[in-house]
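Of the protein chains in this complex, all but one are displayed in their positions.
Now for chain A:
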Amino acid sequence: MTPTPTLDPVEAPAAGSRLTQLDALESEAIHVMREVAGEFERPVLLFSGGKDSIVMLHLARKAFWPASVPFALLHVDTGHNFPEVLAYRDATVAEHHLRLVVAHVQDAIDDGRVAERPDGSRNALQTVPLLDAITANRFDAVFGGGRRDEEKARAKERVFSLRDEFGQWDPRRQRPELWDLYNGRHKPGEHVRVFPLSNWTELDVWRYIEREGIELPAIYYTHEREVFLRDGMWLAPGGWGGPRSDEVLETRTVRYRTVGDMSCTGAVESTAATVADVIAEVAASRLTERGATRADDRASEAAMEDRKREGYF
C-alpha cells in the first residue's frame, strides 16, 4: 500500500494553535478588562496619552468590539503636558466617541489642596486630584498602565489591587491572587486599581505597538528639540519653569521613552524614526526606561513605593 498524498494541508496540529507570547499577553489583558466590566459598576481607564495607556485603550476596544468601550477615560492633567500629547488625547477621544474626564492639578493648587514644589515637578502632585476625581465620579475600578517590570515596588503589585478610602496601597493587605480568579469585592468607599499590562515588559509593549500598527504621539520618535541638561537629563523648556538662568538651551536629536510631566520626563538622544528602530534601540539599551528618563524615581530607593502608598498609580 502506498500512502495517498494529500492535496490540501491537514488542519494545523495542536502545536500550531498555541498562543504566541504577545497573543497570550493580549488575551490575558482582554480577560482582565472583561472581568472588570462584569464585576464593577463604574470603571474608568487612566489615560495620559503615553504608550501604555494607548495600548490599554487599544485592548479595551478589542475586548468589547463590536460594542464601544464601556468606560470613560480619566486624564490627570499636571498642567505641564507636552502639547503633542494633549492633541493626541483629544483626537483619540473624538475618533472613538469616548467620554473623557480631566482632573487638573492646577485646580488643586489654586484651591490650596496641594502646594507647588520648589523643583517645579508636579508628578507627585497628581495623587490628590486623582483621588478626588475617583471620589467625585464614584469610580470603583481604575485601570492603570503600570507594569511589574518597571520598578521593584511594582513587581509586587497585584493585577487587581485593592485601595482603601484614601487610595492607599498597603503591601501587607494585598489579597493573594490565584489562577485567573480576580477578586474585585470591595467595601463602599474603597476602589480597585486594575493593571491589565502587569505581565508586559517595555519591549512587549513596543512589539505589540508594531504588530498592531498602533499610532503614538510623534514625540516617541526622533525629532529635533530645544532641550537643556539638568541632573543628567535632557528636559524640554516650558511654562513649568525650565530652564533656569544657568541652564543652556541647545537643539538635540531626541525622542521620549516615557511621556509624563515635562518637569521630570527626560528625552533620550536618538535617531529612531520608526517602531522597528525604537525596538532595536530599546532591545540594545543598557538602561531601564525609568532609570533613563524619570527624575522622580531617582529621588530615593523607595520613591515609587512611597508614592503608591499615598495613592499614586
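The rule is simple: a contact is a pair of C-beta atoms (placed from the backbone, for glycine too) under 8 Å apart; a residue touches a chain by one contact, two chains touch by 3 or more; residues count from 1.
FYI, contacts and distances are computed from a predicted model.
K.L.:
Considering the UniProt annotation of the chain absent from this complex, which name among "DNA-binding transcriptional ArsR family regulator", "sulfate adenylyltransferase", "DNA helicase PriA" or "2-oxoisovalerate dehydrogenase subunit beta" applies?
P.N.:
Missing chain, UniProt protein name: "sulfate adenylyltransferase".
K.L.:
Check each of A:D52, A:D77 or A:D149 against the chain that is not shown and name the one that touches it.
P.N.:
A:D149
K.L.:
Can you list where chain A touches the absent chain?
P.N.:
Output for chain A: 14-15, 17-28, 30-31, 34-35, 37-38, 61-68, 148-149, 152-153, 155-156, 162, 171-172, 174-181, 183-187, 198-199, 201, 203-204, 207, 211, 276, 279, 283-288, 291-292.
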